[in-house]
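Reading through the structure tokens given below for one structure.
Here the complex is missing a single protein chain, while all its other protein chains stay put.
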Amino acid sequence: MKKKNGGAFSRIFTALIYLFLYLPIAVIILFSFNTSKMNIVFEGFTLDWYSRLFRNDTLLEAYGNTLLVGIVSTLIATIIGTLASYGMYKYKFRGKRIIDMLLYIPVVIPEIVLGISLLAIFNLSQIPMGIVSLIIAHATFSIPFVVFTVNARLSGFDKSVEEAAMDLGAGRLKTFLTVTLPIIMPGVVSGAFLAFTLSVDDIIISFFTTGPGSNTFPLKVMELTKTGVTPDVYALSTIVLIVTIVLVIVTQREKKNAV
Amino acid sequence: MSNTVKKRRNTIPLLTTVSPVAIWLILLVAAPLLYVFFLSFMATDGYKVVIQFNLDNYKNLLNPTYIEIYVNSFIIAFFTTLICILLGYPFAYIMANSTKKSKTIMMIMLMVPFWTNSLIRLNGWKTILGKTGVLNSILLNMGVISEPLEILYTRGAVLLGMVYTLIPYMILPTFASIDKLDGTLLEASSDLGANKLHTFLHVTLPLTFPGIFSGSIMIFIPSLGFFFVSDIMGGGKSQLIGNLIENQFKAANNWPFGAALSMMLIALILIMVTVYKKSGGDMEDLGVM
Partner (left out) sequence: MSEDKKPIVEIKGVNKIYGDNHVVHDLNLTVYEGEFLTMLGPSGCGKTTILRMIGGFEEPSEGMIYIEGERVDMKEPFQRNVNTVFQSYALFPHMNIFQNIAYGLKMKKISKAEIKERVEEILHLVQLNGFEKRYPSQLSGGQKQRVAIARALINRPKVLLLDEPLGALDLKLRKEMQIELKNLQKKLGITFIYVTHDQEEALTMSDRIAIMNQGYLDQLDTPENVYERPATRFVADFIGESNIFETVINKISGDTVNVGLEVGNALGLIDDNFSVNMSEMVYACVRPEKVKFSKTEIKGFTILGKVKEQIYVGNVIKSNIILVNGQIVKLSRMDIDEAPKIGDVMYIYWDVEDVVLIKSRSFQIHNLIENARLGGD
């Protein structure tokens, strides 16, 4: 099949889709420099919101919580998910199908149902609502995604490489740490990346599993939406976006150099 | 000759790898859902759950006010899915037929907006579509309109918000299924004299149907529950099943009825996933993202 970038129609269509996707982002960036507090009309350029942002403690604290929950839940989900994927790839055991089925539940049921179920069980077991409950909830919906990503990597894994390591005198743990884990690492890393992205962006499950005083950034924005989002929130989003883009460009470069 | 060989056992490695996930899933997925199932048969005293078996919550599901909300929610979910197919599939098709380099660029450009929190981006739309927003100002200044358009806080705005938030879930699976299509197959079809449209309708589309189906499930189901989209874009005017459930757990404090609503959603999903699997769909494709 001849691959080419298509005709005029394709180009216009693609451009319109991207316009649709980027329009709100452009508005956010633009209004983060707006002199007016109301996000209605662009009145003039200022960097004021960026300096105000760093004095807005509640906003910064909420973002700090988001990062904390994101990092800790990603760590938990990555460890549990990677072990699970490996164990299920390697061993046959009773109940494997049940685990498989349970893994699909958080993926296919609406977030709101998972959210209220966790709320109910936290309430029942009297787990205090706050950062800890948020971390547990986020790890719960992240684990399946880590498992699936690592599964994909393991499906191309040559079992005889592990046998070779054992043959050369490495025990099971040594084999896993020195041979298997380094080989499946790209899958583990992208699983972790996915888990972190899902956690940082999560609204619905956080909404039900948070407690008083532990706001995450999305929840803070939700709260602000009722009264009107101030431009310092846009300023924070702009900074986060730029940092992510820089990180992605750097890692893409690294990837290219590594090959 | 009888001789008992002591079998080597994999118990310890099996336990270390699989038991954490098993325990986690049982305690935090299976148990909570079973508990919600249990709750759905309980009553409430307006303040907390009362343990008293009854079917009132399920009867209550059929209340005409609620049915109106389901209908609204399904209409929005249906059109969200449809629009996502109409926009997402051609986009995925164009992307899959690009050079390797532009594929990567297009993919990254597709993902970048989603690194900004969806609530913020929805607020961006609010800024654009509001009565005194960017769009209305421009149109008024250009003299196209004399009165500001009512776009925000309508069902259309909710639909726009849904499509905007969920469209990658259509583009990614359909892209994956178009991209892995065997090029020689398409060549064979055109060799046999089929024109482009014919090839598309009779080869590409049927073969990529599973991608469309899994994308549809990944859009239809969440859009029933995305209460925050309706809150922001619809201003609370356009109620979804998600808003209804949220209400029972937050404002109305009627957990048993909220649980019954959740069970209804789960039943719906079970039906959809069963149909999906029966039609040859792969569960793994639902985990793609």
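Letters A and B mark the chains in the order given here, with residues in each chain numbered from 1 onward.
Following the convention adopted for this analysis, a residue touches a chain if its C-beta (ideal position, glycine included) is under 8 Å from a C-beta of that chain, and two chains touch if they have at least 3 such contacts.
Since the structure is predicted, the reported quantities are computational estimates derived from the model, not experimental observations.
K.L.:
Write down which of A:Leu68, A:Ile183 or A:Leu224 is the residue touching the left-out chain.
P.N.:
Among A:Leu68, A:Ile183 or A:Leu224, only A:Ile183 touches the chain that is not shown.
K.L.:
In the full complex, which of A:Leu19, A:Met101 or A:Met166 touches the chain missing from this view?
P.N.:
Selected residue, touching the omitted chain: A:Met166.
K.L.:
Which one touches the absent chain: A:Arg11, A:Lys174, A:Lys226 or A:Arg253?
P.N.:
Among A:Arg11, A:Lys174, A:Lys226 or A:Arg253, only A:Lys174 touches the chain that is not shown.
K.L.:
Residues of chain A in contact with the chain that isn't shown?
P.N.:
On the chain A side, contact with the omitted chain comes from 158, 160-161, 163-171, 174, 178-179, 182-183.
We adopt the following convention: only the chains that are shown with their structure count from here on.
K.L.:
In whole angstrom, what separates the CA-based centres of chain A and chain B?
P.N.:
Using C-alpha averages as centres, the distance is 17 Å.
K.L.:
Where on chain B is chain A touching in the complex?
P.N.:
Residues 10, 13-14, 16-18, 20-22, 24-33, 35-36, 39, 87, 90-91, 94, 97-99, 102, 106, 108-110, 112-128, 130, 132-134, 137, 164, 167, 183, 186-187, 217, 221-222, 224-228, 231-232, 242, 245-246, 249, 255, 258-259, 262, 265-266, 269, 273, 283-284, 286-289.
K.L.:
Which of the residues in chain A come into contact with chain B in the complex?
P.N.:
Where chain A meets chain B, its residues are 1, 3-6, 10, 13-14, 17-18, 20-25, 27-28, 31, 39-41, 79-81, 83-84, 86-88, 90-91, 93, 95, 99, 102-114, 116-121, 124, 136, 139-140, 143-145, 147-148, 151, 172, 194, 197, 200-201, 203-204, 207-208, 217-218, 221-222, 225, 229, 233-234, 237, 240-241, 244-245, 248, 252.
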